[in-house]
Structures are given as structure tokens and as C-alpha cells.
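What follows is chain A.
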Amino acid sequence: MPDLGQYAVEVLAAYGVSILLLSAIIAISWRRYVRVRAALEAVEKNG
Partner candidate 1 sequence: MIALLLRDLRLAVRAGGGFGLGLAFFLIVVVLVPFGVGPDTAVLSRIAPGNLWVASLLAALLSLDRIFALDYEDGSLALLATSPLPLEGAAMMKALAHWITTGLPLTLAAPALGFLLSLAPEAYAYLLLSLLIGTPALSMIGTFGAALTVGLRRGGLLLSLLVLPLYVPTLIFGAEAVRRGADGLDPSGALMLMGGITAGCFALLPFATSAVLRVNLR
Partner candidate 2 sequence: MWEYANPKRFMGWTRPVLPWTFGLAGLCLAVGLIWGFFFTPDDFRQGSTVKIIYLHVPAALMAINAWIMMLVASLIWVVRRHHVTALAARAAAPVGVVFTLIALFTGGIWGQPMWGTYWAWDPRLTSFLILFLFYLGYIALWEAIEDPDTAADLTSVLCMVGSVFAILSRYAVLFWNQGLHQGASLSLDKEENVADVFWFPLLVCIVGFVLLFIALVLMRTRTEIRARRIRALEARARRA
């Protein structure tokens, strides 16, 4: 862990929130990807 000095909170918060936001959009996109793929398979099987 590098010494972040007096701005440790700011730097860590910037990294934390950014990584959180990126993870969120990846997770949401992935979840919808899987769901829609399953839904399409169901529709194609019936149709």
C-alpha cells in the first residue's frame, strides 16, 4: 500500500466509487444479457 498522505480518503474514495460504478454497469448488463438470452431461447423453442 503506497503512502497516500493527507488525501488518502479522497483518493481511495475516487477509486472505490469508480470501481463500484463500473462493476454495477457490468453486473446489470450481464444480468440482462443472461435473462434476455434465456427468454429468447424459450420463445424460439415454443415458436
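Note that a contact is a pair of C-beta atoms (placed from the backbone, for glycine too) under 8 Å apart; a residue touches a chain by one contact, two chains touch by 3 or more; residues count from 1.
A word on the picks: all candidates are chains of the complex that A comes from, given by their letters.
Keep in mind that what you see is a predicted model, and the values were worked out from it rather than measured.
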- Task: Only one of these touches chain A in the complex, so go through 1 or 2 and give me its number.
- Result: 2
- Message: Could you list, by residue number, the parts of chain A that touch candidate 2 in their complex?
- Response: 1-8, 10-11, 13-15, 17-18, 21-22, 24-26, 28-30, 32-33, 36-37, 39-40, 43-44, 47
